[in-house]
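Sharing a structure, written as structure tokens. Questions coming.
Every protein chain of the complex appears in place save one, which is left out.
Moving on, here comes subunit A:
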């Protein structure tokens, strides 16, 4: 063949073919990296377990704190206020006051407990029984039990209401037993803040673990990367499988974390419902809702992807063919 007979050398690639190939490359990368992770369980298992635990801890914490919140919201719905009336209040005054209270918009229920009934109840419940018969007169006052509506059962609101009612001349004392609820809620709030902080730290941990795993993978394939760069691979081409690896690590770890949390919840289901029964509570342990599981998976995969991205953009530049 003579030199004048030159053929046009480079292959031409149409835009459509390029697009199709880009899609097919993504599919292949995704499949190959997943297979790679699954096929070398000894390499990846430990990393994935560590990641799963780092994801499971905040998830478990989240589940327990939302359960704890649910318990306390049940309670604040059950908050009641007791008004103890003065001794010298007449029947008419008392009836008038009850009327007045039941017109107020805050209260769902207004129940009068006359002192005769109070002493009867006390006799039965306290077990002092007959001993109380020796008293000359009933030492207990009339009382009114007020049950506020849900939207009026906030701690500060009730506090204010109690103060206001105490001003009323027929009222001796307004008692609101919610200090312990407030304490509970304060503890909950603190533990939630600590939980958020720890979760952020653990998320950083996940980023670092994935980043480091990818860094090792990159260094392992140093020679390969040099060769691929020599034959014209773009950084995006080289980066892609590592990003997918990080993505899979995160996603699989999140799946495992969801599994762990659900197992723990399953184990706690029976004891917690027994406990709730003992307290006459309708409370039942809430698990991970499907949407929350999806969020967990998205967070896991996202962290994996980001960790890989940081690592790849940091280390790929250093590898140049020589």
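Convention: a contact is a pair of C-beta atoms (placed from the backbone, for glycine too) under 8 Å apart; a residue touches a chain by one contact, two chains touch by 3 or more; residues count from 1.
We take it that contacts and distances are computed from a predicted model.
The unshown chain of the complex is recorded in UniProt as "Cell division ATP-binding protein FtsE", chosen from "ABC transporter permease", "Cell division ATP-binding protein FtsE", "Cobalamin biosynthesis protein CbiM" or "Pyruvate synthase subunit PorB". Within the whole complex, the absent chain has one touching residue among A:219, A:233 or A:267, and that is A:233. Which of A:150, A:177 or A:224 touches the hidden chain is settled by the complete complex: it is A:224.
The residue touching the chain not shown here, chosen from A:163, A:284 or A:320, is A:320. Residue-wise, the contact with the chain that is not shown comes from A:24, picked out of A:24, A:182 or A:313.
For subunit A, the residues touching the chain absent from view are 1, 3, 5-7, 9-11, 13, 17-18, 20-22, 24-25, 224, 226-235, 237, 320-322.
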